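Complex shown without one protein chain; remaining protein chains in place.
Showing chain A:
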């Protein structure tokens, strides 16, 4: 199948999601279920990654910052900006592409192979709307929240590591955090978070929804979904940086 055919099928899937729900209550229930699965289910790994990412970032920045003319509080400033601009949205979303993406692809793939999607279709349910849309909406709701949590934890992790290692005092770190703060960076991070959330949920949903074959194909589609999602995130990251950071 050519890239254009795949992209066409992907667009048709997205278009097919928009129809009047058969029962709003059931769709709402499914959306809440997915928010819980994607958000709460990924919180643990996000907390661990973010804290260590901030800590390592602080230590490595301090190690490289050898000039006597640059104040050590700059470490906090660099940690803040790298965490907000890149680590929290991009790194966390790449990890989530693995965690959430493979889960979405394998869940839908299993439903396709075991004819559960066909069973829903025959009941008269729009499966793209009932199965795919809540996943995408849930990702758009909870992943930006996870990115915000990740940024906060990353910055806190940096403080904890730098004060524990005796590089900076808590007061110096706070001074550094407030230096040259640009709120636009948070906006940029959130734009990235929303874009990546859509990629993380819609690409695996596409691969899972269109699985053909058996258990082996579910595994293959899950792997392919994660790989394509990660590459798409990196591509989108570059495009957004080029467009929004001048």
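Things worth noting here:
Keep in mind that, in the parts below, a contact is a pair of C-beta atoms (placed from the backbone, for glycine too) under 8 Å apart; a residue touches a chain by one contact, two chains touch by 3 or more; residues count from 1.
Everything below uses one rule, namely that contacts and distances are computed from a predicted model.
The listed choices are "Phosphonate C-P lyase system protein PhnH", "Carbon-monoxide dehydrogenase medium subunit", "ABC transporter ATP-binding protein" or "Sporulation stage V, protein AC"; the UniProt protein name belonging to the chain that is not shown reads "ABC transporter ATP-binding protein".
For the chain missing from the display, the contacting residue among A:3, A:122, A:216 or A:242 is A:122, taking the whole complex into account. For the chain missing from the display, the contacting residue among A:26, A:165, A:215 or A:231 is A:26, taking the whole complex into account.
One chain of the complex is left out; on chain A, the residues touching it are 19, 22-23, 25-26, 110, 114-116, 118-119, 121-126.
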